[in-house]
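Quick one: the structure is below, and I'll ask about it shortly.
On to chain A.
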Amino acid sequence: MDSSLIFYLLSALSVVSALFVVFSRSPIYSVLSLIVCFFSIAGHYVMLNAQFLAIIHIIVYAGAIMVLMLFTVMLLNLNKTTEPHKTNMTKIAAVISGGLLMLTLLASIRAEKLAAYQSPAPSELGYVQHVGLKLFQDFLLPFEISSILFVSAMIAAVVLAKKEKH
Partner candidate 1 sequence: MLSLELLFIPLFASLLILFAKGKAARALALVFTLIQLLVTGYAYTIFKANGGAAFEFTQAWVKSPVINIHFGVDGISLLMVMLTNLLLPLIVLSGFNRETKRPHIFYALMLFMQFALNGVFLSMDAFVYYIFWELALIPIYFIAFNWGDENRGKVTIKFFIYTLVGSLLMLFGFVFLYLSSPQHSLDWNTLTQFKTCSCNQTWLFWLLFAAFAIKIPIFPFHTWQPDTYKSAPTQGTMLLSGIMLKMGTYSLIKWLLPIVPDGFKEWQAVVITLSVIGIVYASIIAIMQTDLKRLFAYSSIAHVGLIAAGVFSFTQQGLQGSLAQMFAHGINVVGLFFCADIILSRTGTLQISNLGGIRNQNRLFSSLFLIVVLGSVALPLTNGFIGEFLLLYGVFEYNTWLSVFAGLTIILGAVYMLRMFQNVMSGPDSEHISSFPPLHWNEKLVLILIGGLIILTGVFPAPILELTQPAIDNLLK
Partner candidate 2 sequence: MTNLLQTPEATQNWYLLLSTVLFSIGVIGVLFRRNALIILMCVELMLNAVNLLLVSISAYSGNVDGQVFVFFIMVVAAAEVAVGLALMVSIYRSIGSIDINVLNKLKW
């Protein structure tokens, strides 16, 4: 299959599912379409030779985060009927300003020249050993610090979600 065809399909999928996240009435549907969106982005990663990241992406986002989201939606018993809605006025304003942002972003991207293309990236660029070497040599300290971040996030989550005793 043509790589551009795959790109088309994946892009269309991600944009459509993203739109669905925003405009879906039921929170459940939003979550589910976000998962679809994340899978399509993982596909993009594979196409860009970032195989390791693609795997991580699926594990972290689709596997962990979205499951957490889903649980929360169910825990809080959110559904179409409880869903709050904004007035039409604000909705239109939201769409217009979002579109405006997109246009200015695109315009500013066009205004900036891209740097010259380097020699074609080797397909094994995104392999575990490459990323791993980079991570454990140049970015060792941030890597270790991120573990502290996780611990604190974990504790925070537990403390916050715990029922308060009165």
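Picked so that all candidates are chains of the complex that A comes from, given by their letters.
The criterion applied here is as follows: a residue touches a chain if its C-beta (ideal position, glycine included) is under 8 Å from a C-beta of that chain, and two chains touch if they have at least 3 such contacts; residues count from 1.
Everything numeric here is computed off the predicted structure, so don't read it as measured data.
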Open item on the list: Need the partner of chain A in this complex, chosen from 1 or 2. Which is it?
Closed with: 2
Open item on the list: Help me check something: in the complex, which residues belonging to chain A touch candidate 2?
Closed with: 2-5, 7-8, 11, 14-15, 18-19, 21-23, 27, 30-31, 34, 37-38, 41, 44-45, 48-50, 52-53, 56-57, 60-61, 64-65, 68-69, 72-73, 75-76, 78, 83-86, 90-91, 93-95, 97-99, 101-102, 105-106, 109, 114-115, 117-122, 125-126, 130-131, 134-135, 138-139, 142, 146, 149-150, 152-154, 156-161, 163
